[in-house]
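Please read through the structure below; I'll follow up with questions.
All protein chains but one are shown at their positions in the complex.
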Amino acid sequence: MLAPFPSNRVSSGIMPIPPLAIRDLSVQYGGRTALENFTWTAPERGLVAIVGPNGAGKSSLLKAVLDLVPKAGGTAEIFGKPVSEQRDLLAYVPQRASVDWDFPATAADVVAMGLYRRIGWLKPLRAADHVSAKKYLDMVGLSEFADRQIGALSGGQQQRVFLARALAQAAKLFLLDEPFAGVDAVTEGVMTRVFRDLRDAGSLVIAVHHDLSSVKDIFDTVVLLNREFIAGGPVATTFTPDNIARTYGVPLSLNSGQ
Amino acid sequence: MTSFLQIDLPAMLVGTLAALVCALIGNFLVLTRQSMLGDAMGHVVLPGIVIAFVLAGTTATWVMLTGAFAAALFSAMLVEFLRRMAGVEPSAALGAVFTAMFALGVLLLEQSGVARTTFDVHHILFGNIETAIWPAAAGIRSLFDLAALASLPPQLGRLAFGLVVVALIIVLLFKELRVVSFDPDFARTIGISPRMIGALIVSLAALAAVVSLSAVGVILLVAMMVCPPATARMLTDDLRTQVLLSLLFALASGVFGYAIAVLLPLAFGYEISLGAAGTIAVVAGLFQLAAMLFGPKRGIPRTA
Partner (left out) sequence: MTDLSPLVSILLLQAGYNTIVVMLGAAALGAATGIVGVFAMLRRRALVADAVAHATLPGVALGFIVAVTLGFSGRSLPFLMVGAALTAILAALSIQWITNRTRLTEDTAIASVLATFFALGIVLLTVIQTLKTGGQAGLDIYLLGATAGMLREEAIILALFSLVVALAVAAIFKELTLISFDADYARAHGFPVRLLDLAILALVLAVVVIGLRVVGLVLIVALLITPPAAARFWTNHTGYMTLISATIGAASAYFGAAISAVSPDTPTGAVIVLVAFTILLFSVFFGSARGIVVRAFGARQWRGAS
């Protein structure tokens, strides 16, 4: 099913280059510090949850890595190079509310946008591209909604369309901002399955995640932050009550969720 | 027939071509919530055109284009300065600059003495489609006579040039325009600069304003940039269909609007004339009203 994803050739070397290496990254908004001296190197593959309280700088971290907001200091490298040279290798799924839902575009149109970079400037979409877009919609279980206007879909379905757009980019590194926020059970199941397929195909998926109770079920790696790096590593050894308390400032029960 | 060729055909063509070029780029102004930019563009290019004419002494196409583009660029820089350097609220910055530029244009028109000879404030505001005439037309055969065709009004060539450039760029960059209008953040992650495409949309709007302004006036320009795309918005959820429908409505407004302006008073036996530019714009507005009342995609009421 996931044949379009090439096997991870980067890992064939002796010293693999990490998909994402962040050093001393700081982000500021009008004098207010959102993130300070954040340093972390991602594993070669897997499913990473970025966890922290509201206003901890989780979204800022993703946006700074993608050059969507300016860095106040530090660097972020994608497979050893600046993001501007590695756009082909990464895909981004923004938080839900950031587009005009009345826009004249169908689900298939939105997914096809993931192919734009490979099609190239000045060239129109061809019939094969539309077929390809439908195939990615099928992967997230939405093939019968291909011609539905994007605003006419449910919240969970919209989130799956944006996931399909990211899949269409055939990237090695996936960055998602709260993909599970406010989605239905079907969408949650589809996304979890797609994430696992991506990992098995050798990709790295990094998602900002807000629901502490499901971290262990979905992810294998976790990064805890609160304006600065707190802890990062395998869920089993890093996602400890102690580290969580350090992140949130108070002891939290793992089962309370949010 | 001859009088139709001499008077009605060129005027109808000027009105319709202006409608088409403005509606084409207007689609992207409407989608990026910059509809008032069309209005602003129509106002700010006036001083540029007047200054260019005074300096060069001719209304040659490239002179008009250069002057208007310089004025549009200067205004854009002024708005950016007021917004970013000085912190003026965006719509206030736009409003202050476009009114000041238009006021400057009006004063220059009066002071430089070009008023009523080459340009007229009323023509700029109301449009002067009726002055587009083709005296050399002697009959249906003139349509195939190169010498006669060469004396077609110069606005026609300018408008055709503008339409071809705008259409070509929109066709070539259709998917880039679509992705930037829909999701600028995503566009940036795939290496398509929203700033660059945004500047392109503004430049094309400026081009459409320049080729239309002296031919049809500010008001037809604004009406055509907004009404046909807004009409099409009520009828479809597909961007390509929307653009094509907006062109259809622009064409219909141009043809019907001109016909109504000429024929309606005659039909009632009055010896009065309706301004063609105004009538075309009103017809475009009526199409939009009909689409807002009866269109299948007019949208669900927003509960404020």
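As written, the chain order gives the labels A and B, with residue 1 at the start of each chain.
Operating definition for what follows: a residue touches a chain if its C-beta (ideal position, glycine included) is under 8 Å from a C-beta of that chain, and two chains touch if they have at least 3 such contacts.
Remember, it's a predicted structure, so these values are computed and weren't measured experimentally.
In the complete complex, the hidden chain is touched by one of B:L5, B:L20, B:V45 or B:L82, namely B:L82.
For the options B:L152, B:I219, B:L239 or B:A252, the residue in contact with the chain missing from this view is B:I219.
Listed residues B:C227, B:L245 or B:V262: the one in touch with the omitted chain is B:C227.
Per the touch definition above, the residue from B:I7, B:M36 or B:A259 contacting the chain not shown is B:M36.
Looking at chain B, the residues touching the absent chain are 30, 33-36, 38-39, 82, 85-89, 91-93, 95-96, 99-100, 102-104, 106-107, 110-111, 121-122, 125-127, 219-220, 222-223, 225-227, 230, 233-234, 261, 271-275, 277-282, 284-286, 288, 292, 297-302, 304.
Rule of thumb we're sticking to: only the chains that are shown with their structure count from here on.
Rounded to a whole number, the gap between the C-alpha centres of chain A and chain B is 42 angstrom. Interface of chain B with chain A (complex): residues 31, 171-176, 178-179, 181-183, 185-186, 188-192, 233, 236-239, 241-242, 299. Across the complex, chain B is touched by residues 66-68, 84, 87, 90-92, 94, 98-100, 102-106, 109-110, 113-114, 116-117, 119, 121-122, 124-125, 149, 152, 165, 169 of chain A.
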